[in-house]
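Note that one protein chain is taken out, while the other chains of the complex remain in position.
In order of appearance the chains are A and B, and numbering begins at 1 in each one.
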Amino acid sequence: MAELTVKNLEKKASTISLRRKPRWGETIIQGLLFFSGFFSIFITLGIVYELGKEALLFFQMPGVDLLATLTTTEWKPHVNKFGIWPLLTSTLMTTLIAMAIAIPLGMGVAVYLSEYAIPKVRSTLKPILEILAGIPTIVYGYFALTFMTPLLREIFGKDVVQIYNTGSAGLVMGILILPLISSMTEDALSAVPRSLREAAYAMGATKLEVALQIVVPAALSGIAAAIIVGISRAVGETMIVAVAAGAGPNFTFSPFIGAETITGHIVRISGGDLSYDSIDYNSIFALGLFLFIITLVLNIISQAIVRRFREVYE
Amino acid sequence: MKEIAIVQGFENNLDSRNRKGIIWHVLFQASTIVGIIALIALMLNVIDSAFGYVAYEARMDPDSLTVDGIPVEDQSKDQLVALLQSTLSSGAYNKLDNETLFVDRSREEVFQLVVERIIRPKIVQVWKFWPSLTRSDEIRATVTREYPKAELDFVSWLTYDFVTRPQTSEPLTAGVRTAVLGSLWTILFTILLAFPLGVGAAIYLEEYASENWFNRIIQTNINNLAGVPSIVYGILGLAIFVRALERFTSGKMFGIVNLTSENGRTVLSAGLTLGLLVLPIIIINAQEAIRAVPRSLRNASFGVGATKWQTVWSHMLPNALPGILTGTILAISRAIGETAPLVVVGASTAISFDPSSPFSKFTTLPIQIYQWTSRPQEEFRSLAAASILVLLVLLLSLNASAVLLRNRFSRRF
Partner (left out) sequence: MALNNNFDQKYIIETRNLDIYYGSFKAVAGVNMRVERNAITAIIGPSGCGKSTLLRAFNRMNELYADTSIEGEVTFSGQDIYARDVDPVEVRYRIGMVFQKPNPFPKSIYENIAWTARIHGYKGNMDELVENSLRQAALWDEVKDKLKQSGLSLSGGQQQRLCIARALSIKPEVILMDEPASALDPIATLKIEELMQDLKQNYTIVIVTHNMQQAARASDYTAMMMLTNGESRSGTVIEFDETNIIFTRPKDKRTEDYVTGRFG
């Protein structure tokens, strides 16, 4: 055994070479890994290309015109009216209502968990909020239609609140987005260095003063990012509005009246067997592209804010 | 001391500060409680619809089926088969016999057929769980007054049979087997696409990619894709998998002629669409898991002359795997709950046969919930509630396994 080893060593020494050897296995694997990494670029290109192409076809169809789409307030495909405003206002309505719920509550939860709750309470509450975040949105849709809407109709009167309405969809969407905002905000709050809190406490600040006047301002950009991500999520949220907000575009600002959002419209239109190259088919691509651009811009802004925020503390 | 403070221009304001502190503390706590109440309300609302009284009328009076004084529910299997044979048209009877021979069916199954095909109960009214508990006398009175021929039963919409029965249009006999199988088939292709690509991309970004503009673009792109609304993926799937790759996704390319679906709206298309949707999430989670493996381990491996891939394969991956799997499971549970993209890709509304190949038409559990929720009748809401419970149990067990996995392996370093 020992002899063998010595022999091997001798052999090795006599042919020693430090030159780079081709390692085909390594190269192939590296190529595959690179492909996996690059694949995500294909997805983005696919989205931009497919949505862009069909959206272009949409605007080339007879009777469709970009200017009219952006300026008129009727979306009636069967009579060739494609004004995006009714879809846009209801998307805005649901988003606004959702954020009116999710921002204050989400911030409240985050401040409570990060500044007030003792560790034991925090470690029980956080999983509960995670459950809330993990429930599929169709279940929230069911909740909106069978719980929130009857509740609203009970409160405001059955003749005021329609069976489908943006209010109930927006409120439930707020509950859906609450855990998203609270967990991102909490991350931002707990990234504020402990020494800052100590400084404030040592100056005789109360817990509230430390939380609201020192910690929250220091985490402001992280909180802003959380809010923007929340908005982007609300704009793209689909099943709640598809179930509860109403079928049929409707140019209204009343939260008690049914009105279809962009996403709700896409779902309803594609629910049947959509035939290729029909005007409906092309219109969902145009709407999809519109959604993609809005959410992309929002996400990019939020990431830029987060990056700057990190630089401050790292 | 107070006197000194006032001289200095400071006011003793501690009481009001503390009062304010308490008010806000209550507000913060209340926000948290609101969140928890919402969760409880959501669960109770589902449970409320999933159980309760049902009043139904038989289209054919079971009493008229009594033979020799034996009521139909006590008859033997042979008697029931004879009953089916004499009542159904011979075509319908033979079709049933062809599906599964009557000799191979159990008595329970045959009895089920008798109920479905001959007695055919029709729901006249349903009540939710809470009223069923608190106002049962009133409900009984209503039924005897308004539907004198109706039976009143307390039913659980969620039963073992509900999970194992195929979908039908009759609420009392509908089940979610078709939808559950559809979900599982779909997820299979989601995993096949997203897991290898996702883990590969994460390894590339964490271990191979150098810090340059190109790799930064890849990383930024992945982060952005994670924020794209799911419905946009549905539209992409419609354009790419359903339409452009129709020959592949419908199975024509492989010479498979599927009677049920001649277009690309198949399980395969749905799975691949969801695969694209969860890919960025899997990548981000896997990156985190890989980053958690200490640098020193890699250095140790490089230090004994291992190549990069040897290091990744035998040191980094085994240690990162629990984390990667946990992240993947969480991404998969997101995919299982997705509805919107599948509606766009073209989930079928009413199919009652189980998916049997990648090229089958499909429905999934969330789609089924969506459809039933959209029906105005109360009984379909109850079916939706029962399927929500099935879906939540499925997701809960997935999440539980992720947590177990994490706890089991997390104390490595």
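As a convention for this text, a residue touches a chain if its C-beta (ideal position, glycine included) is under 8 Å from a C-beta of that chain, and two chains touch if they have at least 3 such contacts.
If you're wondering where the values come from, they're calculated on a predicted model, not measured in any experiment.
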item: Residue of A:L96, A:A205 or A:A224 in touch with the missing chain, whole complex considered; value: A:A205
item: Residue touching the undisplayed chain, where the options are A:T27, A:Q60 or A:Q213; value: A:Q213
item: Chain not shown, touching residues in subunit B; value: 1, 4, 8-14, 17-18
item: Subunit A, residues in touch with the chain not shown (by the definition above); value: 118-119, 193, 195-206, 209, 213-214, 217-218, 312
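In this text, only the chains that are shown with their structure count from here on.
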item: Subunit A residues touching subunit B - in the complex, by the definition given at the top; value: 23, 25-26, 29-30, 32-41, 43-44, 46-47, 50-51, 54, 104-109, 111-113, 116-117, 125, 128-129, 131-132, 134-143, 145-147, 175, 178-179, 182, 206-209, 212, 229, 232-233, 235-239, 242-243, 263, 266-267, 270-271, 273-274, 276, 284-285, 288, 291-292, 295-296, 298-300, 303
item: Subunit A-touching residues of subunit B, taken from the complex the two chains share; value: 17-18, 20-21, 24-25, 27-32, 34-36, 38-39, 41-42, 45-46, 49, 196-201, 203-205, 208-209, 215, 217-218, 220-225, 227-232, 234-236, 238-240, 243, 276, 279-280, 283, 307-309, 333-334, 336-340, 343-344, 346, 349, 366, 369-370, 373-374, 381, 384-385, 388, 391-392, 395, 399
